[in-house]
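Everything on this sheet refers to the single structure shown next.
Here the complex is missing one protein chain, while the rest keep their positions.
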């Protein structure tokens, strides 16, 4: 059926299906007690935005301090607390829940044609856990902060730090349980609640990506949780298995921490890849190139991602042989990433490409992820990591992937599904301007950091030798531009909520099931159980 | 997983059938169990570290645990698991009052386990085996061996403590389920619910099955 | 005042040049890949923009051959890069028998170094030009990391154990030393200076300065003080092995293993004597764990080493 025609039909069905989920209730209680996955997604969206800007303020202060070589703006202690707060908030309170908990929550049931997630109450519980954890982390920051870095390395964190480590750990732990429950919910939903006809190889790649992410959430997070508990025990009672003075081994902590935290970086990037895989075909009017390879690559990244954590420990005193194994595996995990990049590029070939804001974000994601990923190869090459480890090269590497990659993709996704989520159209012109400002600001902020790192600037430094100043100033200037770029969407998206044009059910002529119901969707998503008869991404470039 | 509406039972609105709901719940519990398993991962790996770095100290420390009570407790837990399996069987067969009694028996055995464990903890505390609080085992060797023994007891208390926490949750679940089973037919939990609670209980049992040789049996034969 | 600015660190060590070539090779390869991708994306975006009349016939949804190719080719390239990195990495950690050991102890927030003749320095490290050096590092409190960008080396100093890394300074001059592992409040201030001097100058520097007994000499005194000589001296009535020339010697252990005695082994022998019992002896040696300070331990090991190098060395 042609899309225009189906649109009309569906519009009517949507009307019949009942009022939009936004109109289910207007009281605070109807929001805080909701079990509707779409409303819970909104709850997450609001809270993670809050945390993003909090983490951003810390980043702004970091960049401000680093504009001069002397440590003059804040004291060394404060600086250490700033980057710890920045890392902890950005990783656990913003990026890990960002795409899965907001877009994933909203879209997974819609995309597979289900009425909700398998366990709606659990879904709400995970939001509450998330908020509780976030509150505890904030409390630890308000009480005076934590100065261990987001990695909590022992024995510094257990025996030497004088800050509120335990409180912060507990917060992260609670957020971790929230992740586990979300992951569990997604896995069960994808396995048991697909609409008739929705075979595994008809799933949108976004669903695949969140599925693989959920596997990591469920299998890796508990290891972090227990490890953090052990750190807390060691700190509180002065007994434990990480401190050499007690007979333990600090590298044991590093193994356990990275056993979670490396897979966690794929928690942060896989969903972003999923978003890009939805947007690019839609704006290129082409089926995604090599769908099956893309799906397998997602799984491969998820699985191999479990095998490479030791690449964070090349100079830690880990065995040389273990280092070699981990390095080899790190190169292996880059292969499926390569497949993804090539296939996105190939999707553009012979397309009918238009450049809406979501597409600009998605293309930005592909480019910046590639740069970040390729520099990951520098770090994975053993001898080179000896030089680059713990320098700004690493900082640049992960910001390229996490900020240039994942945050770009998150914003792209927010724009792409904005009409579906809110029922309003955002301003396309502003959207494009913001995407370009963010892209420019981002590169200005973080590209100089590669140079800094290769020149030898260590990370987590509050003051630094003068010869690094020029590059640091460039980076700080970029951060200002970046901040402007991030504030823009807040403005025009907010504006559209009230003044935006009403959105049709399928403004982009996209093929996913989520576009076949009204915008915004009714309470249980579909007027009647959808039946899937088409392959995914059935775009024709006419 | 759809269109298997053999039994016309009510189901939650996000599902299309009762069978789908039951399968989703069972599967959900299994995913949870897989996750729980990894929760024990760091402790178990810490244990491997201990055994490889302090082989003698861990044997010496293990000899300080209470073999008899540990063995009795293992038997108690295995039996409780058996009763739990019976309860699931009964509930599936629709024999709700029988299932209820069995659940209460399971809870009772679980409580017995905790009480015995409590006695063990007490005597270990009195024997100065609690890490951090003036740890001072009798027949502890030289300082390094003592440190190894202390590590063993950290893991001992962490592992058994975590296990006890899980067991407590299990006991509460059993009691609640038993109460709910007294309600009339449609409102009462289904047989599947009892089976799912059983999965959790069996998992807690599984953990203990491994803790028993790792904590109680090391170095019994000599040293 | 002109602002000093270098884009690249200096090449202060032999391995630095090799490492730069690896970096350059990676840069060229990844740069080329990134560039090709960028060009393709731009070309596609322009050529197939919605308004363009370009021919779109024959677009494919998949192409197995192509996909296998772009899976396998990166895989092979990656294997090559991996091997290169791994070989150079192993070289940094392979013990070089000719290397001069330098002992470095890190603590919050300073670097202390001790040379074999007992000359100590804080916050600075003097090294001879062109001679292989092996750093033996440890820490007294938390993890630190010894980082000299101009040498392209970095190694964590971990409390409770020794780590080491080897390199050969190739250019005289002064270089910056950083602590690269976050270690607390003054992490950023835990810096120092490496001074590389021609060997003759270095020898002069070693000889002058605060005269302390040489490390081996001090070790000898300690060997007596801790009572080691009571058992290990030639004339002792206790049946204990002779330690002369022990380092580098092949040792047979009671449980059938056989190994070459290195510093790690000697440390073990002193701290955990029961771990490796020498064949033919009883395990009566007490553990000295917690009794011998870490600098003393290094001195004793130095003494044992020296006793082998120089038969004239004072024998207990």
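In this document, chain identifiers A, B and C correspond to the written order of the chains, with residue numbering beginning at 1 in each.
Just so it is clear, a residue touches a chain if its C-beta (ideal position, glycine included) is under 8 Å from a C-beta of that chain, and two chains touch if they have at least 3 such contacts.
Just so it is clear, contacts and distances are computed from a predicted model.
The chain absent from the displayed complex carries the UniProt protein name "Cytochrome C oxidase subunit IV family protein", chosen from "Hydrogenase maturation factor HypC", "Oligopeptide ABC transporter, ATP-binding protein", "Cytochrome C oxidase subunit IV family protein" or "Glutaconyl-CoA decarboxylase subunit beta".
In terms of the touch definition stated at the top, the absent chain reaches A, B, C within the entire complex.
The chain that is not drawn here is touched, among residues C:15, C:30, C:138 or C:155, by C:138.
By the touch rule set out above, chain C reaches the unshown chain at residues 138, 140-141, 159-163, 263-264, 267-268, 271-272, 289-290, 292-294, 297. Residues of chain A that touch the chain left out of view are 143-144, 159-160, 162-167, 191, 215, 219-220, 223, 235-236, 238, 243-245, 251-252, 255-256, 259, 306-307, 309-310, 317-322, 325-326.
The missing chain lies against chain B, touching residues 23, 26-27, 30-31, 33-35, 37-38, 41, 44-45, 48-49, 51-52, 67, 71, 74-75, 78-79, 81-82, 84-86, 89, 93, 144, 195, 198-199, 202-203, 205-206, 209-210, 212-214, 216-222.
Note that in this section only the chains that are shown with their structure count from here on.
Centre-to-centre separation between chain A and chain B, using Cα means, comes to 35 Å. Centre-to-centre spacing of chain B and chain C amounts to 46 Å, using the average Cα coordinate of each chain. Residue positions of chain C touching 2 or more other chains: there are none. For chain B, residues touching at least two other chains, in rising order: 144.
Across the interface of their complex, chain A is touched by residues 3-9, 15, 18-19, 22-23, 26, 30, 33-34, 37-38, 40-41, 44-45, 48-50, 54, 56, 58-63, 66-67, 70-71, 74-75, 78-79, 81-82, 84-93, 108, 141-143, 145, 147, 149-150, 152-156, 158-161, 163, 165, 176, 178-189 of chain C.
Across the interface of their complex, chain B is touched by residues 109, 114-120, 180, 184-185, 187-189, 191-193, 196, 218-223, 225-227, 230, 233, 237-241, 246-249, 252, 255-256, 524, 529 of chain A. On the chain A side of its complex with chain C, the touching residues are 71, 76-77, 79-80, 147-149, 153, 155-156, 159-161, 244-245, 249-251, 284-287, 289-293, 314-317, 320, 323-324, 327-328, 331-332, 334-335, 338-339, 341-343, 345-346, 348-355, 363, 366-367, 370-371, 374-375, 377-378, 380-387, 389-391, 451, 454-456, 458-467, 469-470, 541.
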